[in-house]
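All protein chains but one are shown at their positions in the complex.
Chain nomenclature is as follows: A and B, assigned in order of appearance, with residue numbering initiated at 1 for each chain independently.
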Amino acid sequence: MSKARAAIFERLNAVERPVVEVSEREDFSVFAWDKAEKIRRFTERMQAVRAEVHQADRSNWLDKIAEICQQKGLTNLLLSLTTEWGQAISQNAARFPSLKHYERSIEDWKEELFYQADAGLTSTLGGIAETGTLMLWSSPDEPRTLSLVPPIHIAILDTDKLYTTFAEAVQEQGWLEQGLPTNALLISGPSRSADIAQVLAYGVHGPKELVVVLV
Amino acid sequence: MSETTRTPKPDSVYFFGTCLIDLIYPKAGVSAVQLLQREGVKVIYPQAQTCCGQPAWNSGYRDEARKVARAQIKLFSKPIPIVIPSGSCAGMMKTHYPELFKGEPDETEALGVANRVYELTEFLVDVLNVQLQDLGEPVDVAVHTSCSARREMGVADKIEQLLGQLSQVAVKEQAYKAECCGFGGTFAVKEPEISAAMVADKTQHIRATGATQLVSQDCGCLMNISGAFAYQAQHEGKPALKAQHIAEFLWERTSNPSPALPLSGKGVANSIPSNMSPPLTRGGREGFSA
Partner (left out) sequence: MTTEFRIDVKKALGKSEVRAHFRKAMDTLMINRRNQFPDDAALQALRTQAQAIRANVLSKLPELLQQLETNLTKNGVQVHWAETTDEANQIVLAIMQKHGAKSIIKGKSMVSEEMGLNHFLEERGIEALESDLGEFIIQLDGETPSHIIMPAIHKSKEQISTLFHEKFPDIPYTDNVDELTASARRILRDKFYAAPVGLSGVNFAVAETGTLCLVENEGNGRMSTTIPPVHIAVTGIEKVVEKLSDIPPLLSILPRSATGQPITTYFNMISGPRKADEKDGPTEVHLVLLDNGRSRIYSDSELLATLRCIRCGACINHCPVYVRIGGHSYGTVYPGPIGTILEPQKSGLSVHGELIQASSLCGACGEVCPVRIPIPNIINRLRYDSVRKDSENTPTQDAGTKRKPLEAATWQAWSWAASTPSVYNFGGKTATQLRGLVPNNLGAWTSVRSAPKLAEQTLHQQLKALGVDHE
């Protein structure tokens, strides 16, 4: 297919390029919201799309998650053993439903993941207040499907990592400098669709429920 | 008074009457001239004017459009505003003449014309700052702002501003106010079924307001909508609704019932002051800009 490539480039390069004024391109969107305001807006946006948002702190977040698990009647919880949160939960395993660890490649336990996992718990890279958004980067510890396949996704967000806008987050966290992971993801609510007569329905393909615990 | 700096009021203006008004709605043209004259502005109407060229332009016949446009440009050479009682013809001259004459020997003249074009209601409000006194009976009116006035000229609110000065006129807002009436020049002929569906909806929405008459600043829309009103009255037994050009409506309501027509007496200016600076940059053009 290099023939196609060459032909396309030949045509593109034959053109006298349009001159473009790019100064307006650089506008950088950011707001002067303090932490409380960021939390308020984040929560408001998330709740508007039917995500649950729980407030917790360093001392009680474990209790909060245990409570959520109980409330939802989870029989199991899928999580990573290597994150700070995952470790703490594992150390208090007795208070939680049966813990599953994402230790093997998906191929080795796809059926269980697809049909038996009740909920997946993940950390997050941060959040965006303007749109009520979680940022997740895939990693060996927390693979992509952890937040995708189980019907409930429980996400823990460190409120110090709450940014006003996506632009601010990308810049402050140095996404470009760090280099992107194979999969960087923004999540702004549970899976939804309005494809049937514009009626909102949740849980089409991704999680039906998104539960955010602010710590 | 508006806080924005107004363009100084000129002593004289050109009037471009448009072909539709010339042949079908001349009363709108006469009323527009009278409104301008009453403000003390001398009106110059070059008798050799015909059409802005838009029908050919919108049909893809650019050479033919340019030929007609070129004949107009020559007639409006003095540095005074050109007032046009139509958003669509004003839009043609203001935004499309620059495209039509790009690279042509008379491009500068074409730009000169484009930069001096005003749609009538815009001119009455923004430049002349007219103050109207209503002499008419109470009436409920619906307004249809043409798409070109709204999006090409950016003067969507001017009719309402003028009507707002009339104490006996209540503006009734119809649903889908900003939607096209379905005229679109040759569109009404080339896509008659879609156009018919659009004007059917437009008239229905206007009727639903309870207004007894419609005003607009574009005779293309008026021909379409009033034609549908008349058809519906004749064939469907619906009430007949009046549809008028805004100029005619304003003149009727604000002038003495038997106007003496002091047409060349008031506001005659024999020479154009050299210090008059026509405004060159204004807003508008949304939706059409390159």
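Operating definition for what follows: a residue touches a chain if its C-beta (ideal position, glycine included) is under 8 Å from a C-beta of that chain, and two chains touch if they have at least 3 such contacts.
Values in this document were obtained by computation on a predicted structure and should not be read as measured data.
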{"item": "Of B:V117, B:V169 or B:M223, the residue in touch with the unshown chain", "value": "B:M223"}
{"item": "Contact partner of the left-out chain, one of B:I84, B:V155, B:M198 or B:A211", "value": "B:M198"}
{"item": "Contact with the hidden chain (one of A:R45, A:K64 or A:K100)", "value": "A:R45"}
{"item": "Contact set of subunit B toward the excluded chain (per top definition)", "value": "15, 17, 19, 21-27, 29-30, 33, 42-51, 53, 55-65, 67-68, 70-71, 99, 147-148, 150-152, 178-180, 182-200, 223-224, 227-228, 230-231, 234, 261, 263-264, 286-290"}
{"item": "Absent-chain interface as seen on subunit A, which is shown", "value": "1-2, 4-5, 7-9, 11-29, 45, 49, 102-106, 110-111, 114, 130-133, 138-140, 143-145, 148, 165-167, 170-171, 175-176, 179-199, 201-207"}
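Heads up, the rule we're going with is that only the chains that are shown with their structure count from here on.
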{"item": "Inter-centroid spacing, subunit B versus subunit A (mean Cα positions, whole Å)", "value": "54"}
